[in-house]
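One protein chain omitted, others in place.
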Amino acid sequence: MPATSLTFFVLLSPFIAAALAPLATRLLGHRAAWLLALVPAGIFLHFTRFSADVAGGGTTAEGYDWIPSLGLRFSWLIDGLSLTFALMISGIGTLIVLYAGGYLKGHAQQGRFFAYILLFMGSMLGVVVSDSLFSLFVYWELTSITSFLLIGFEHERTAARRAAFQALVVTGGGGLSLLAGLLMIWNITGIADLSGLLASGETLRSAPLYPVILVLILGGAFTKSAQFPFHFWLPNAMEAPTPVSAYLHSATMVKAGVYLVMRLFPVMGGTVLWETILPLFGGVTLVFGAVLAVRHVDLKMMLAYTTMASLGLLVMLTGLGSERAIDAAVLYLVAHALFKGALFMVAGIIDHETGTRNLTKLAGLARAMPLTFAIAMVAALSMGGLPPFLGFVAKEEIYAALTAGDSALMLACAAAVLGNALMFAVAFAVALKPFVGPVLPSPQRGEGGSKSRMRGTAGSEQVATPPHPPSGHLLPVGEKGEPHDPPVLLWLGPALMALGGLLTALFAPAFHAAISSPMASAVAGETHVIDLLPVPHWSLPLALSLVTIAIGVGFYLVLARIRAGVAKGLDILGWGPDRGFDQAIAGLVRFSVGVTRRLQPGRLDSYMTVTFVLLALVLLVPPAVYGEFARAPLFPAHIPWHELAIILLAVIGLPAVVLAKNRLTAIVSLGIQGFAVAMIFLLYGAPDLAFTQFMVETLSVVILTLVMTRLRLSPSDRRPLSQVLPDAAIAIACGLGMMLFLMKVTEAPFDSSLSDFFERFSKPLAHGGNIVNVIIVDFRGTDTLGEIAVVMVAALSILSLIRVRAGALRRPDDPAETDGGRR
Amino acid sequence: MNSLILRTIAPVLVSLMVLFSIFVLLRGHNEPGGGFIGGLIAVAALSIYGIAFGVGAVRRALRFHPATIAGAGLMLATLSGLVSALFGAPFMTGLWVTPVIFGTEIPLATVMSFDIGVYLVVVGAIGAVALSLEEEEDDA
Partner (left out) sequence: MEPVFAVLTGLFFAFAVYLMLSKFIIRVLLGVAILGNAVNLLIFINGRLLREVPPVLAAGLDVPAGPVANPLPQALILTAIVISFSFFAFLLVLSWRAYEALGTDNTDRMRLAEPETSPLPPEGY
């Protein structure tokens, strides 16, 4: 298979696998994970084949035409940046699928879960390799939709539904902002793919609309990457099962925003605006996230907020945009993906084994779960930035970047130290605290399933629904006995990822050559060579690292006190964007109700009035504005007496219908105007129409009589004068408008080309002398087919309406029904 | 309705109207007429018959439920459009054959069967409505 179509197939494969996942799970149970993990593993292997080329500075841009008339392509771009992301997504994805196989073992909907996570993986992969701006956008929105499905996986719980909805609204809304930005880029540069855009130099930065584009693009990136003040969806998304959290919040979903700013850095970065907005929002998010992280006692919530902080750090570094800052961002991005994914999975294992993720209820698990403890420690050491782990390398580079500039960087540096120290404390709170100390009795006894407790600690609103029993899912192993190390499916993923944080640092030269240098070069748009080793050597960055660790240890020791302090501060503050979201949604609902009630009051006459007023305005206002009324019409001097008689007949019949006091008069008058129309058709060369009209009028009169006799209704109107006058005014305006319109049309010369065609070819082509009939059954036969189908459907509807027993529509409390119905 | 005059005239009138409706249908391609008009005339005939002898008599005379007739008509019309597909022509292309029967050239065409389909739909659909309404009248 040629390389192009192979890559295409590889990009498609997660979606195919998603379609097959439920079936595989039905056949194989949770062991389907081994089979399904082959898909991301295969993707991973496919992308490793590009790494030699990419390491040598090469890029691959391929694809197919999608909508050639619009110049749109379905294309992909593989360079250092997208390759690293693709490897992370597929590599970590493999481990996540395996982990989910163990975590959701026995869950009734495990197959659906596999399908969702594979769909998400395919979308995310598409985001990072898309070359075309529009396939990027489509994939971007697909990640929003699939993450909605994943976060709302346990859709029977209100909190999960709310979190999913919130994520969809925030990230989907950001996606629309992104679309606007991309369209403006396309409009200004005429370029619809990234590879072309990256070669466009200063075009975008010098465009007058650059600030608008930047804000729109960042609207997409910041919502996706949970930057303050759009951060609130991320912690709430912890409602999802742990594999989702581990995947979405370590390497994928939330990194999409970071990917986007990194991707556009060469063409949009480096301006004053860029270097102001990004570090500002990133720095605020960093500090804010780190502070909020210590406020929680739920392991996943703590990790979620540190994720937010890490994203802030990455955005800040990309915003600063110096060579070292970019290098630092690249290193930290990879390090974060590895340790955060591992720690999330460890939190999931602890939950799985003990039934709780509440930090205050966990202690002394090290003896029962030595392997889990080891994995957690390795990951935490990387997160804490200790040598010889990748986290240390990244932190050295971060501090090197932040100390290498002017004093303005001091603030960013202080934010980084504070944030990192807090994250250090959180890392060990998650990875050390549950494992040391005296053994606590297994907390799940007597407290029900893990989920009901999680809600209490998750920080989101209290839900009134009764505690939801873990229906067919999440049977914690611990419930059957004491906590112990989990089966291989559960520990394999975190173990490999934690080890990854160690090995990448130990083999730093190879890692830098294959991954970080090409990626940094791609982000910066110029060649970067990273050669940092995980060996401490005395310098300012190392000093800052030591300071960070010292402060972090301090924070760790007084964690409970900080937590109480932050909680108190938040209580005083009271309001946050999370509650604001609820208020905004409630306001939107009330606003829609108000608008709907105003526009749709449920009264037919008001709908009719609006319709006809508009009709009159459409007919009268434009000609009045543009002075296009018909000229004074040429009324014929002489009208044949029989035509005059017919017109008079119609003119008498019409008001007679309106004024009729009883049924018979109304029906007869209606018949009169109908027969007058039929006579007009007959006189003006339309015998077919005339006969049809005669028949229809006769039948109308017959069925009208049948029904009206039954209704025993008087046709006369009981309108008060206050209603008659406006109604009459509207009616006259409509009639006048139609009359003037018709006069205007008929005074213009007639384009008879269509009629001429039918007249000329009726006989030669269709062998018919009655041109009207030929048009109906031959020239426009398909129309007629549709029309007789409509007649048929109308008749069937009438038949069913007639058959409906009148009582069936009546409400049961209707007295007419209870006392014997018809009499 | 119980009118001796109507009952006496109705059979003659109705059979004439039905014949006339078929005549109008068949001559429609070259003279004024066609499926729509023919169908409506036939419906009128059915209504008169129903008024004279009751809806039950009409239903017995028709043998099929009117909605079935309408469905058959719609099917005939659709098939007439599809015949052209057998000859590789686009949907609804009119096709003609002129077999000689008893020494007379009889032109037959898919447009003709299409028009018959229209006729049947109108007879069936509108006839069904008219009959149902008359029936309710009898109940009341």
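For clarity, chains are labelled A and B in written order, and residue numbers in each chain start from 1.
Just so it is clear, a contact is a pair of C-beta atoms (placed from the backbone, for glycine too) under 8 Å apart; a residue touches a chain by one contact, two chains touch by 3 or more.
From a predicted model like this one, the values you see are computed outputs, not experimental measurements.
Chemist: Of the residues listed, A:52, A:108 or A:794, which one is in contact with the missing chain?
Modeler: Answer from the full complex: A:794 touches the omitted chain.
Chemist: For subunit A, which residues touch the unseen chain?
Modeler: Those residues of subunit A that touch the unshown chain are 158, 161-162, 165, 585-586, 589-590, 593, 600-605, 608-609, 612, 633-636, 639, 643, 647, 650-651, 654-655, 657-658, 666, 670, 673-674, 677, 680-681, 683-689, 692-693, 696, 699-700, 703-704, 707-708, 710-711, 713, 715, 717-719, 727-728, 730-732, 734-736, 738-740, 742-743, 745-746, 750, 752, 754-755, 758-760, 762-764, 769-772, 775-776, 780, 783-784, 787, 790-791, 794-795, 797-798, 801-802, 804, 806, 809-810, 816.
Chemist: Residues on subunit B that touch the omitted chain in the whole complex?
Modeler: Subunit B touches the missing chain through residues 30-32, 34, 36, 40, 122, 125-126, 129, 133.
One rule holds in what follows: only the chains that are shown with their structure count from here on.
Chemist: Would you kindly tell me how far, in whole Å, the mean C-alpha position of subunit B lies from that of subunit A?
Modeler: Inter-chain centre distance comes to 55 Å.
Chemist: In the complex of these two chains, what residues of subunit A are touching subunit B?
Modeler: These residues of subunit A touch subunit B: 687-688, 691-692, 695-696, 698-699, 702-703, 706-707, 709-710, 766-770, 772-774, 776-778, 781-782, 784-785, 788-789, 791-792, 794-796, 798-799, 802.
Chemist: Show which residues of subunit B lie in contact with subunit A when the two form their complex.
Modeler: By the definition above, subunit B touches subunit A via 24, 28-37, 40-41, 43-44, 47, 67, 70-71, 73-74, 77-78, 81, 91-92, 94, 96, 107, 109, 111, 114-115, 117-118, 121-122, 124-126, 128-130, 132-134, 136-137, 140.
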